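Every protein chain but one is kept in place in this view of the complex.
Order of writing sets the chain letters: A and B. Residues in each chain are counted from 1.
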Amino acid sequence: MSEIVGNSRERARRSAAASSRWRLPELAFWGCAVAAIFLLPSRHLLLNEIAIVGLFAMSIDLILGYAGIVSLGHAAFFGVGAYAAGLLAKSGYVEPASGLLFAGAIAATVGFSASFLVIRGSDLTRLMVTLGVALVFVEVANRFESVTGGVDGLLGISMGPILGLFEFDFGGTTAYCYSLCVLFVMFLIARRIVNSPFGTSLRALKENRMRAGAIGIPTAKRIVAVYSISAGFAGIAGALLAQTTAFVSLEVLDFARSADGLLILVIGGSGYLYGGIIGSIAFALMRDALSTLTPAYWLFWMGAILVALVVVGRERIVDCAKALSLRVRGQPK
Amino acid sequence: MLTIIFDGIAYGMLLFILAVGLSVTLGLMNFVNLAHGAFAMAGGYATVILMNAYGLPFLATLPFAFAFAAMIGLALERLLYRRMYRRSHLDQVLFSIGIVFMAVAATDYLMGSQQQIIHLPEWLRGRIEVAGVAIGAYRFFLVVVCGALVVALQWVLARTRFGSQLRAAVDDTRVARGLGIPTDLIFAATFATGSGLAGLGGALGAEILGLDPTFPLKFMLYFLIVVTVGGTATISGPFAAAILLGIADVAGKYYIPRLGAFVIYFFMLVVLLLRPNGLFVRSGAR
Partner (left out) sequence: MTVALETHDLVMRFGGFLATNRVNLQVARGARHALIGPNGAGKTTLVNLMTGVLSPTEGRIVLEGHDITAVPIAARVGLGIARTFQINQLFPSMSPLEAVSLAVAQRAGRSAGIWRGFGALPEIVDEAADILEGLHLADAMTERSDRLPYGKQRALELALALASRPKVLLLDEPAAGVPEGERHEILDIVASLPRDVSILLIEHDMDLVFSFAEKISVLVQGAVFLEGSAREIAADRRVREVYLGESADG
């Protein structure tokens, strides 16, 4: 009997350890991201943007994919981070890495305050609140023109070298390397979080909130925590944008940005952390292709993609794409 | 003071006509339709086109605004929305945001991005005096028209066979279906009517709310507030919520213009903190 007991403990431990082990495709993925520095030297600005948007989508994944909270206004925290980093730089403190931490902390604090509204009420109230909070920030940024520059945006940001070592260049090489490093570090943190008991408890409350409560998980506290963390992530993404483009405009707070984030996550798939980054790559490629066709009506295509994804179902589209690519390559038998 | 309250009521009634369809779809089909404003916009543009290109008088365009939006609503319901009723809220949200984006871009393409101006007939401009209070003639007109619509809606819901079937379906769709009520038909008819009313609201509101391709985005929050605060169980809930919101918004913009736009957010916040499940929830289900 005791032998069997030992055996099941053994299997349990192995299974628990396996869930957080690195897999080959993951390593390949990051390998490609690094290789892109050398293989796509003329595309660093675009890659930089992909990394930033990917980080933003990852921040949404934390609350949507893991805790199951739909937010219509995550751009609020992206924007707060962007303005925080921009204003810090304008005030004369120009070191980017510490500016990033500062902006992330501010955004997380703002997210913490907002989370108390999010834990109340139903799905519907949550939609209203998240949308409302984001609009409040647009309104505030608009109103305090003297600070934010209003519709003209925050001009004249000039960043110092990263950690006093690496100057930003015009081609965006430093920017991409910087953003990629930040993305990777944030990814490591997120990976830790979702594989921890805390992350498991988030999935629990997403899948069955009543049961989560009935095994003792304080669901409201968990939501507050993950919402603040996610806001911090979004803030750091926003700060990256501000620092690498040396510009912040009201557009960082735009509803379309929140919607973009959701769309990207739906394209890439939520709940496994890579969805945001993969979606962000697909998103950039699609925008590139479609906006060369009809430059002004990208919004239309975005809407059409959303509708198609939801109506047909993401799984089926991915399956079709796979089947198609197999056929194109000729099925290996 | 009274003028402001009256303006607020007119504005609130307009919001109600715009949002009531959303409230019913939400109660009936548990569907979060963020694209509701797109139907309002369709109605608004129908009126603009008919007036400017075909020279129809304002009043004569209103039935068309209703019919146009209702038809789009019906077509979309049959084609797309129907498949989304059983989906998760996330899917519904993404789907309807997609519809909004397409509507915004398509309108921009067809009509241009500028504000549309509606030339009201002479008798609706200016001001009139009612019981010593100066009131914009158009606001008065709005209150009369929307008030009549509210009464008519209430009558339909309370007195007609369709109304009682609808109420049964809202209470419990499964049971209603078991009783032989054609819920599918009711869904479609309700969706079309709700869209039509939104269209009518869009036409009536073009003068006060403005009309440009971003209309559905601009007013999304207003609609959400009306239905969240008002609840979906009755139509008096959203009505009261819309009136309150209207008065708060108008009064806010008048008295504290510096903070004007914040007043509705503040309103939303206070309601949420005091009554997280809405102001007028039926106490105790069943």
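Everything that follows uses one rule, which is that a contact is a pair of C-beta atoms (placed from the backbone, for glycine too) under 8 Å apart; a residue touches a chain by one contact, two chains touch by 3 or more.
All values derive from a computational prediction rather than experimental measurement.
One of A:Thr219, A:Thr245, A:Ser258 or A:Ser280 touches the chain omitted from the figure, and that residue is A:Thr219. Here the missing chain is touched by one residue of A:Ala33, A:Leu47, A:Leu180 or A:Ile193, and it is A:Ile193.
The missing chain lies against subunit A, touching residues 4-5, 8-9, 11-13, 15-21, 192-193, 195-201, 203-204, 207-208, 210-219, 221-222, 225.
As a convention for this text, only the chains that are shown with their structure count from here on.
With centres taken as mean Cα positions, subunit B sits 34 Å from subunit A. Across the interface of their complex, subunit A is touched by residues 26, 32, 34, 80, 83-84, 87, 89-91, 93-95, 97-106, 108-109, 217, 220-221, 224-225, 227-228, 261-262, 265, 268-269, 272-273, 276-278 of subunit B. Contact residues on subunit A toward subunit B in their complex (touch as defined above): 64, 70, 72, 117, 120-125, 127-129, 131-132, 135-136, 139, 255, 259, 262-263, 266, 296-300, 302-307, 309-311.
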